[in-house]
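Other chains of the complex are left out, but the ones given are in their true place.
Order of writing sets the labels: A and B. Residues in every chain begin at 1.
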Amino acid sequence: MSNQTVWDQKIITLKSRSRGFHLITDEITRQLPELSKIDVGWLQLFIQHTSASLTINENADPTVRMDFESHFSKFVPENAPYYKHDYEGADDMPAHLKASILGCSIQIPVSRGSLLLGTWQGVYLGEHRDFGGSRRLVATLMGQQK
Amino acid sequence: MSNQTVWDQKIITLKSRSRGFHLITDEITRQLPELSKIDVGWLQLFIQHTSASLTINENADPTVRMDFESHFSKFVPENAPYYKHDYEGADDMPAHLKASILGCSIQIPVSRGSLLLGTWQGVYLGEHRDFGGSRRLVATLMGQQK
């Protein structure tokens, strides 16, 4: 009865976004009403793509997200002379690299029905293709019921 | 009876591989027959080394893995003038850095007995030493039984 473990798993489809970094915390949590039932647990978000990423960073000033795009596009360049995988476009191989540098999943602790993010933390989608289309996430929530 | 939480944890020893990135999804799942019993859950893979990494990326074209090796070897160079840790060989300090940039663990959602990977996603071993030898992973599977 008490201490019951609860699981909730669903696919969340994110609308198509431009290349760059986008704050998606609210879009995610709006689709997870079950979060409010968890006393202690974890939410994992896992993106099912190899040219987009998930990371956690500053949720306030949008220039941080712009600087992310500038930085990663400089240090993971298009058209590097050593790329062999180039037939899907100049943005493709850098997108794969950025996806692994930043990672395809995040896991956030849950306490008393809320995500235990720091005050300035938010969830970023890294869209690394010029035209990536909509993106699929697996949201897996697991914890002990209140 | 219903909703029972199941745990399975084992050490998987990966055979010795050359420096570079290697697709190991099948080698891993073959050793996890318990996966088929999980209705909803997670598989975590954790590599117990500091000069190899785990990441998820494109499972089809092998040139992606080649480009990963080219890129990381350029942006995490050998013999950088600022390295102090050099007595284990020129490939050692870059290997430590690559291990942390890419990460030592991945966690994959499980649904109805299968990994919930995207169509193009596979598990990569990043072998960052010239002669890294065999590598040990801890595979921890946890979920609700079917």
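The rule is simple: contacts are C-beta pairs under 8 Å (C-beta built on N, C-alpha and C of every residue); 3 or more make two chains touch, one makes a residue touch a chain.
What you are looking at is a predicted structure, and each value in this text was computed from that prediction instead of being measured.
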Original post:
Please state: how many copies of the shared sequence does the complete assembly contain, given 2 in place?
Top reply: 3
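As a working rule, only the chains that are shown with their structure count from here on.
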Subject >> Touch list for chain A against partner chain B, complex >> reply: 4-5, 7, 9, 44, 46-50, 75-76, 80, 82-85, 93, 96-97, 99-101, 103-105, 107, 136, 138, 140, 142
Original post:
Which residues of chain B touch chain A in the complex?
Top reply: 3, 5, 40-42, 55-58, 61, 63-64, 66-68, 70-71, 74-75, 101-103, 106-109, 111, 116-121, 124, 143-144
